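Data first, discussion second: the structure below is written as structure tokens.
Every protein chain but one is kept in place in this view of the complex.
Up next, chain A:
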């Protein structure tokens, strides 16, 4: 019997500081045992527990795509004791990863559909996984038009800047990058909040699904825009955050009505969320 609580040992291959405030770093991790990598078979939208012996575990969305082989990536916000410790670790250090956990964006249903991705701030990590996954040459023909609205408070807080620039240059994905505000005279993208930019760019709801992930306030004001554009609740997909421990639906911590967010989620349609207690 595999022990679902036992983390796989991984080595930190590289650490990239993503943002100007240095609070967000992306960790590229390599499995010590190749068989563990094979067991860690995941889909965009899933998360894992990062483990530091002596400090504990934290649930973090997977930032890499299953189409990227040989490593997994996590972008970690420095907020608590485990994340602060991680931020001080170095390439070559050993840590643990347990997962993958939870459900994922419904890629089977999204096949043949247009996809609108709306993200804000740090929550863009699992959306990066989704974009890389859809843009993979083997997968790109499976999806229609791809629109991405991604916002941060100011340019220095945007994640994955090199990749954003590369996606900008492609003609098979429409990027709508925005910041709340900037005094940079060379800023060439949008200025404005995500809901406003979504409304302005007005991606068609025809044969389309929206995936939205970001701060609650951004989601709150973007949902009416999506409704106005014609997206019904069963075509708006979001991802919940919860304080999770076991990650496999046993410890009871992330219980939400009949669901455990760690196992039955974290991805839910707006339609499903409307049937659950509003406790998230």
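We adopt the following convention: a residue touches a chain if its C-beta (ideal position, glycine included) is under 8 Å from a C-beta of that chain, and two chains touch if they have at least 3 such contacts; residues count from 1.
Keep this in mind: contacts and distances are computed from a predicted model.
Peer 1: With one chain of the assembly withheld, which option in "Aldouronate transport system permease protein", "Alpha-ketoacid dehydrogenase subunit beta", "4Fe-4S ferredoxin, iron-sulfur binding domain protein" or "Aspartyl/glutamyl-tRNA(Asn/Gln) amidotransferase subunit C" matches that chain's UniProt protein name?
Peer 2: Of "Aldouronate transport system permease protein", "Alpha-ketoacid dehydrogenase subunit beta", "4Fe-4S ferredoxin, iron-sulfur binding domain protein" or "Aspartyl/glutamyl-tRNA(Asn/Gln) amidotransferase subunit C", the absent chain's UniProt record names it "4Fe-4S ferredoxin, iron-sulfur binding domain protein".
Peer 1: Which of these touches the unseen chain: A:30, A:196 or A:242?
Peer 2: A:242
Peer 1: Decide which residue listed in A:44, A:61, A:96 or A:155 touches the omitted chain of the complex.
Peer 2: Of the candidates A:44, A:61, A:96 or A:155, A:96 is in touch with the missing chain.
Peer 1: Spell out, residue by residue, where the missing chain touches chain A.
Peer 2: Those residues of chain A that touch the unshown chain are 1, 3-7, 9, 51-58, 79-80, 83, 94-96, 216, 241-243, 245-246, 248-255, 257-258, 263, 275, 277, 279-280.
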